[in-house]
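All protein chains but one are shown at their positions in the complex.
Labels for the chains are A, B and C, by order of writing; each one numbers its residues from 1.
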Amino acid sequence: MIEVARYRVIFGDCDPMRIVYYGNYFRLFEIGRAELFRRLGHPFATYIARGLYLGVIATTCRYHRPSRYDDDLVIYAAVTETRGARVTIGYEIRGPDGELRVAGSTTHAVIGEDGKPRRIPEEFRAALRGCGETPPLPPAS
Amino acid sequence: MIEVARYRVIFGDCDPMRIVYYGNYFRLFEIGRAELFRRLGHPFATYIARGLYLGVIATTCRYHRPSRYDDDLVIYAAVTETRGARVTIGYEIRGPDGELRVAGSTTHAVIGEDGKPRRIPEEFRAALRGCGETPPLPPAS
Amino acid sequence: MIEVARYRVIFGDCDPMRIVYYGNYFRLFEIGRAELFRRLGHPFATYIARGLYLGVIATTCRYHRPSRYDDDLVIYAAVTETRGARVTIGYEIRGPDGELRVAGSTTHAVIGEDGKPRRIPEEFRAALRGCGETPPLPPAS
Partner (left out) sequence: MIEVARYRVIFGDCDPMRIVYYGNYFRLFEIGRAELFRRLGHPFATYIARGLYLGVIATTCRYHRPSRYDDDLVIYAAVTETRGARVTIGYEIRGPDGELRVAGSTTHAVIGEDGKPRRIPEEFRAALRGCGETPPLPPAS
């Protein structure tokens, strides 16, 4: 996993337990994958301009320790698996001291404006391949 | 103002002060105007299907008393002004006992898929006219 | 699973794909478990008044079909497992025609104001036991 972004917790992220609301970590995961692909040289915005989106098929999250107001969180992300038309991304959210707060994953398929699945564009597949976390993929045949 | 919807506060709406986060009332205002226009026989979904949206130009909110987890809020709404291509809607959010929690407004213009202003469709204008809170409008010339 | 609530999708729930944002279903899961326990005669608010919260340890979600603006969703929930101090709740979100949109789960522990684990209160445990979805539990010894 590589560090891809930092995020400062606001009041609007927290709940009456005074910790980050469990559903709000999925916003941090989105920040994580956007910055991961920007670093790989493939910002999502260029795909969206072509009508291609990274739809979410599944997600998981484990909450290890709570995060609180004003915590300066560090977001880690990595491509953990590519199989056929699916890509799985893993995330860790850590406190500024490195303490693990939550760990999770999102599995995606490329879809078009109509919500129908599309092939992963070859240059995007190449970016995944170039990503150290994943084994080389056979060329799309 | 007429009662248009009820809303049960969840953890995800609240903040570390253990009250509804100030920015989340704008979701309740959206519920209010959607249900107001549904009652007037003009649900927004039929306009969206035609590529017309009710863009927001301005909003105000005054916070009178806090709302807390599990409060069963009542949403009131009314068209308070129509002027040219602009429509203003007023809202009150009250506790189950009628206590005023927040009062606010949103001012809108009809816009198309391209974000450009559109004339208010005549049948929508007629619905506004039929709304008891507003004085009759002259016919669009 | 039993139907516990309905939820009308608003603009604020959706994203630029014009479908409900993946992270916002966790709000619907929260509505589901709150209403499930209200029906069991154990609304969370009574526990919160005693300083007890249902902290989230883990969550999963599978996205089967997208939900769109103004969809009148139906929320189903059930206690699917209780093991020691942990409770798992399952959810299904369906369209008004019964079509499965997403299915997920949340696993919880009872925690106090200090975030530390607490024993599941006996009357709450009894409510879980009375819930048809779960096998009888041995009495807390």
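Heads up, the rule we're going with is that a residue touches a chain if its C-beta (ideal position, glycine included) is under 8 Å from a C-beta of that chain, and two chains touch if they have at least 3 such contacts.
The structure presented is a predicted model; accordingly, all values stated were derived computationally and were not measured.
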Taking the complete complex into account, tell me which visible chains touch the one left out.
-> A, B, C
Where B:Met1, B:Leu40, B:Ile57 or B:Ala85 are the choices, the one touching the absent chain is B:Ile57
Taking the entire complex into account, which one of B:Met17, B:Leu40 or B:Ala126 touches the absent chain?
-> B:Met17
Where does subunit B touch the missing chain, residue by residue?
-> 16-17, 19, 22-27, 29-30, 48, 53, 55-63, 66, 106, 111, 115
Mind listing the subunit C residues that contact the chain we can't see here?
-> 11-12, 14-18, 21, 23-24, 69
Could you list which residues of subunit A touch the chain missing from the display?
-> 8, 10-12, 26-27, 30-31, 34, 43-45, 48, 69-70
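The criterion applied here is as follows: only the chains that are shown with their structure count from here on.
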Of all chains shown, smallest offset between own Cα centre and global Cα centre goes to C
So if I superpose subunit A on subunit B by CA, what angle comes out, to the nearest 5°?
-> 180
What's the call on subunit A versus subunit C, same or different interface residues, using the half cut on shared numbers?
-> same
Compare the CA centroid of subunit C with every other chain's and tell me the farthest one.
-> B
Rounded Å distance between subunit B and subunit C, as computed from the means of their C-alpha atoms | 29
Expressed in whole Å, how far the mean CA point of subunit A lies from that of subunit C is 24
Multi-partner residues in subunit B (2 or more other chains touched) are 11-12, 69
